[in-house]
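For reference, the structure discussed in these notes is given below.
Omission of a single protein chain aside, the complex is shown with its protein chains in their original locations.
Let's look at subunit A:
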Amino acid sequence: MRLRSSVFAALCLLMEVFGIALFLRGFFPIPVKSSFSAKNKVADMPAEPSAGPTSNWTQIPAPLFRKVVIMVIDGLREDFVFGEKGKRFMPFTRHLVEQGSSHSFIGRARPPTVTMPRIKALTTGSIPGFIDVVMNLNSPALLEDNLIWQAKEAGKKMVFYGDDTWLRLFPKHFMEHDGTTSFFVSDYTEVDNNITRHLDSTLKRDDWDMLILHYLGLDHIGHLSGPHSTLIGPKLTEMDDILKKIYTSLLSKEVEGALSSLLVLCGDHGMSETGSHGGSSDPELNTPLVLASPAFRRKVAYDLPNVVEQVDLTSTLAVGLGLPISQNNVGHLIFPVVEECSMREQLRFLHLNGFQLSRLLRDGTSAYEKDVGFEQFRVAEKSHGNWVKLYLEGNTSEVLNNMGKKVIRQYLDALKSMSSSLSKQLGKYDLYSMMVGTVIVFEVLFLLLLGMADALRSNAELDLPLSSSLCSLPSYLLCLLFSAVHVLVCTSTESSCYFCSLSWALAFAVIFFVTALLCVILSIMARKFSWEKPQSKAQSSADSGFSELDTLLLAGTLGHVLSLGASSFIEEEHQTWYFLVNTLCVAVLQDVCRKYFKETPEGGVCTPSKEDLEGSDYGSRLLKGQEKWLALATPLVTLACCRLLRSLNQTGVQWAHLPDFGHWLNSSEHNVELSFLASSSLVLIFLLIHKRCSMVSKIALGMGLLGVYSYRAAVGNVQFPWQQHGRDLSKGVLEARFVYVFVLGILFTGVKDLLKSQVVAPSREARSRGLWEVYSGLVLVVALLFRPHNLPVLVFTLVIQSLMSRFIWRGLKYDAAQTTIMHYWLGQAFFYFQGNSNNIATVDISAGFVGLETYVEVPAIFLTGVHTYAGPLLWATHLICHLSSEMQSSPSAMGHGCYCFAVLRSIPAALYVLLVTALRYHLFIWSVFSPKLLYEGVHTLVTAFICIFFTAMDQKRSAR
């Protein structure tokens, strides 16, 4: 079967996307969730186990505390309280910890150490999986069973002040609330004063049962200047004073004989030595957890706090408030908190917690009965029953007490092992699905690499031995073999594989597909070897013409792939691309020098096309002379642009805290500068692309760019010179939709031109104009979606593209493959120039709301995708425009470009999949490697779309 290389490349990429999707499904474990969608109810609570007469205690135990105040300090790390800093700046807290009636622990948070998943963990008691974080970037209401919901159900009155993430997670749960946004990181006093100002009046009142405070200031200081900043001390002292105020107020309200109150101090996550968080280093994970209540016994001796899981707080609080423990909780009761209760109560609490955990275990795993913790729990439950029987019989001897202590120990062991086996399931990979995915990805890669020599020939066609290899005996046998392996794997392992849970027909289709790919690869290889001998000489002579530029392009591509093995290089991948692009510019500069400024044997400096010059007149000679200098200037201009853009957005991890130009522009006092920059960028964008558009789209483009500016003015990012301050802001829906109309108009004219050139009258001019219009439509969308400070990125893209395509790619006659690689590299560099990184946090979700009243899933995802991948998309589209204008001189350029693009994407994607599989127990797997894996997957998907577009544009040549 003969295929054009562009079609082949697009097909390969689609298959690769499928393989990666399968891999991702296996790689990201779905967290253990109870299969019941309903929340735990009081009625579901088990009664006390008993071995003889039924127990009379079937109700849920009464609460232990009258009021609870939870004070969450964002970014409070363990040594701020328990370490040297705590001693200096938090005297009251230290006093409470060392001598007061309190229990203190080190609460270990789980990565990702980001506020939202941490709040979820604290309230649901479950550990949000990585995929949860990705899926809930816009944090809609928390639907899972959680402590806050349970408290509301039980009729508790709750008050909340602090980070408005809580309000988004728990809408309408609080009787009274005041949210502060964590968006303005540079503000670290106002955010906290906003909370504290409510405190006095709230503490005086008595109409609430639960008060939650979430202070953000400390975290903001961390982001601004790190954990050793001089601002930290005063902030800690401020927090200490607040804690003192709350505690003394609670003490003053204590009534003899009634229940006492509980004060909880905790951090949602710590901060790293640079002041950021999100990763999995110890300073980020370890947070203090202090529970203080007059009900606790006063400390006699202070010893170092024990380590507990952060999620343990949830079940403890649920017990303390007399609420059902939420369904997906994996934490276990912090036992010292209930130590003061009677033996019967203690046992009851432990039993409730154990029952909840065992139910979760039963729902989550099929082999729960073999679980050690589950068995221990069964045993403990039985002896608990015996104890209750004795107790009800009126036995009060020492025997009963000793027996109770033994049951407690049994329960604690059982809870611990159930809890750990539940949290371990998060780290379990579905290796079989991952392997099938990897196999598909690698088969595609081999296919692409094997076909490279054929695909890059002048006719850009591939001959696939599809039918011959499929209708052979080995292929049937292989297919049978793989099916047998599949059956064997799926019946032998108890753990649930995604690939096994597929229906038989679907699974067989995938197996058949894998076999087909393998057979094709084998037959191509066989053919290669049989043909190798006569061709080898011609091959070697062709390969010798390897220029320095080719070496650089090859080495850079491979070097980048290799660099992905180190977590720092993933975090700082932008540096790799900037470095490669700079080197590329220097190499091009050297090429230009060599071509235009080389000394001729006669001693003069020759211009490259001597033959052209001889026949031409003086004018064009002058032009040629100018062109020489312009060609020399192009790489330098590119270098300068890259340097400027690099300081526009600091990304990555190590240097992300450094001040950059983008922050400077976005601060409110530089609004005028930002407005000027945005408006001049929009004018430049118009000037740079209007030339090759038709009249209609020229007007539409101009109007659209005006609309972009008025959208930004409506949203409040920029201002019109005649506008005074203090105008009311809107969502800018109307303005944005105005722009969308023009975008659609431009795209429509572009597609119309393309169709006309394809179907009606084949003309190269209409076709390149149509392509250019599609391209300018894309530019307009990107201009709308980009934040105003990023508009220079777009301008520089256009400047570099127009200069490079005129003086370098055309002037120096680079072939399609070289041009494609350069486009790919530049696209990658621009991906990072616009402020992206390999961290999920830098995805700007606000782009998904442009022109929409509310969150609508499909357009929001589409717009966010276009915004995030704007750089690669713009460069790829430009590549299509460029190659299609080259088609006169080299008709196969389009196919070659598409093929190279596919290869360039598959190599890193395939090797990264392998790498992640090998490093799946690495410390940074969740914080560094998995986000990158998602980026790779999405990038491959985007590239597949681009290749399909390529294929569509390549249609013409074969039809002719």
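Here, a contact is a pair of C-beta atoms (placed from the backbone, for glycine too) under 8 Å apart; a residue touches a chain by one contact, two chains touch by 3 or more; residues count from 1.
The rule is simple: contacts and distances are computed from a predicted model.
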Leaving aside the chains on screen, match the unshown one to its UniProt name from "Serine/threonine-protein phosphatase 2A 55 kDa regulatory subunit B", "Exosome complex component RRP45", "Ubiquitin-like domain-containing protein" or "Phosphatidylinositol glycan anchor biosynthesis, class F". "Phosphatidylinositol glycan anchor biosynthesis, class F"
Can you say which of A:Met1, A:Met525 or A:Cys593 touches the chain missing from this structure? A:Cys593
Which residue from A:Phe569, A:Trp664 or A:Phe945 sits in contact with the chain not drawn here? A:Phe569
Among A:Ser229, A:Asn306 or A:Gln654, which residue is in touch with the absent chain? A:Gln654
Sort through A:Lys87, A:Arg643 or A:Arg764 and give me the one touching the missing partner chain. A:Arg643
Quickly run down the residues of subunit A that touch the omitted chain. 566, 568-569, 571-572, 575-576, 578-579, 582-583, 586, 593-594, 597-599, 603, 639-640, 642-643, 646-647, 652-654
